[in-house]
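Here you go, one structure.
Let's turn to chain A:
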Amino acid sequence: MTTHYLILSGLLFAIGAMGVLIRRNAIVVFMCVELMLNACNLAFVTFSRQVGNLEGQIIAFFVMVVAAAEVVVGLAIIVTIFRTRRSASVDDANLLKY
Partner candidate 1 sequence: MESHIAEIAQHTGGVIGLSWLMIAFPLVGAFVLLVFGRFTNRWGHLLGVAMSLASFAVAVLAFFELVGFGEEQRRRAVHLYEFIPGMVDMGLLIDPLSISFALLITGVGSLIHIYSIGYMSHDEHRRRFFAYLNLFVAAMLLLVLADNYVGLFIGWEGVGLASYLLIGFWQFKPSAAVAAKKAFVVNRVGDFGLLVGMFLIWTTFGTLAFGELQPITSENPTTLAIGLLLLLGACGKSAQLPLQSWLLDAMEGPTPVSALIHAATMVTAGVYLVVRSGAFFFPEGSGAALAVAIVGAATLLAGAIIGCAKDDIKKGLAGSTMSQIGYMMLGAGLGPAGYAFAIGHLITHGFFKADLFLGAGSVMHGMNDEVDMRKYGGLRKLMPITFATFFIGYLAIIGFPLLSGYFTKDGIIETAVHHQPILGWLAVLGAGITGFYMSRMVFMTFFGQKRWADDAHPHESPSVMTIPLMILSLGALGLGAYLVLSNRLLLFLAPAVGRPEELPAFHFTSTPGLATLALVAVGAAFAWMRYGRAEVPSVQPRGSFLTTFARRDLYGDALNESLFMRPGQWLTRLAVYFDNRGIDGIVNGLAAGIGGSSGRLRRIQTGFARTYALSILIGAALLTGALLLVGNI
Partner candidate 2 sequence: MSPWLPILMAVPVLGAIVVALLPKGSDKLAKQVTLLVSLAVLVLTGVMAAGFKPDGDRFQFVAEYDWIPSFGVKFGVGVDGVALVLVALSVVLVPIVVLASWHDADGVKTADGTLITPKRSVKTYFSLLLVLETMMIGVFAATDIFLFYVFFEAMLIPMYFMIGSYGGAQRSYAAVKFLLYSLFGGLLMLVAVIGLYVVAGSKTFMFPELVGAIQDPAMQKWLFGGFFIAFAIKAPLWPVHTWLPDAAAQAPAGAAVLLVGVLDKVGTFGMLRFCLELFPDAAKAFTVPIVVLAVISIIYGAIVAIGQTDMKRLIAYTSISHFGFIVMGVFAMSSVAQSGAALYMVNHGFATGALFLAAGFLIARRGSPFIGDYGGVQKVAPVLAGFFLVAGLAGLSLPGLSSFVSEFMVMIGTYSSQAHGSGALTAAAVVSAVAVILAAVYILWMVQRTLNGPTAEPVKPFKDVNAREIWVLAPLVALIIGFGLFPKPLLDVINPSVQQTLTNVGVPTSTIAEKGTGQ
């Protein structure tokens, strides 16, 4: 059983990672990041279930809280970028370099 959950978690993580690397739209990238976080959550809960203690589930909650906070900040940044640059492409926000 555990193996299936972990495979699913790994697949979700890989899909998320590829999305972050390939997609240009900031919203999509953002969603992919969320997907990776949730893949981790799934792994945490799975292991928690298997080991039989609550630590993994507690950490999953922490991750959710952090993800929620991140969404707030991240969306605010994306909106601001879109307002100033008329684009939600991450490649257009490349001024901070060298």
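The set was built so that all candidates are chains of the complex that A comes from, given by their letters.
Methods note: a contact is a pair of C-beta atoms (placed from the backbone, for glycine too) under 8 Å apart; a residue touches a chain by one contact, two chains touch by 3 or more; residues count from 1.
Every value quoted in this text rests on a predicted model; they were computed, and no experiment measured them.
Student: Quick check: counting C-beta contacts as defined, which of 1 or 2 touches chain A in this complex?
Tutor: Candidate touching the shown chain: 1.
Student: In their complex, what parts of chain A are in touch with candidate 1?
Tutor: Checking each residue of chain A against candidate 1 gives 17, 20-22, 24, 29, 90-91, 93-98.
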